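Every protein chain but one is kept in place in this view of the complex.
The block that comes next holds chain A.
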Amino acid sequence: MHLTLEFGGGLELLLENSTKVHKVDVPIMDGEGKVAMKGLLSWVKANLIKERPEMFVKGDSVRPGVLVLINDCDWELCGGLDAELEEKDVVVFISTLHGG
């Protein structure tokens, strides 16, 4: 499944070359041809995160302070970990900032 993943607010520092936008092909992980957010998170952790994975995930979800957007909508409104993704969806991970 082709997805666009974006990392911001400093999360990009955990990825190779601090690249913010990644166009990826994520393998279908269940028998029904679907990718849920939970599966995507473990795929990102295994395939994209190069250092300090604890800054990205905590348990089977993202760590506190990371906003997740699916097609510019807060994932909490789309089902959170169970939200199902579709071809060409855009998923954004943004760490909250608190400097000023």
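In the analysis below, contacts are C-beta pairs under 8 Å (C-beta built on N, C-alpha and C of every residue); 3 or more make two chains touch, one makes a residue touch a chain; residues count from 1.
Note that contacts and distances are computed from a predicted model.
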Exercise for review: Among "ATP synthase mitochondrial F1 complex assembly factor 2", "Signal peptidase subunit 3", "Rhodanese domain-containing protein" or "GPI transamidase component GPI16", find the name that the UniProt record gives to the complex chain excluded from display.
Suggested key: "Rhodanese domain-containing protein"
Review point. Residue-wise, where is chain A in contact with the chain that is not depicted?
Key: 8-10, 20, 51, 54-55, 63-67, 69, 72-74, 76-77, 92, 94-100
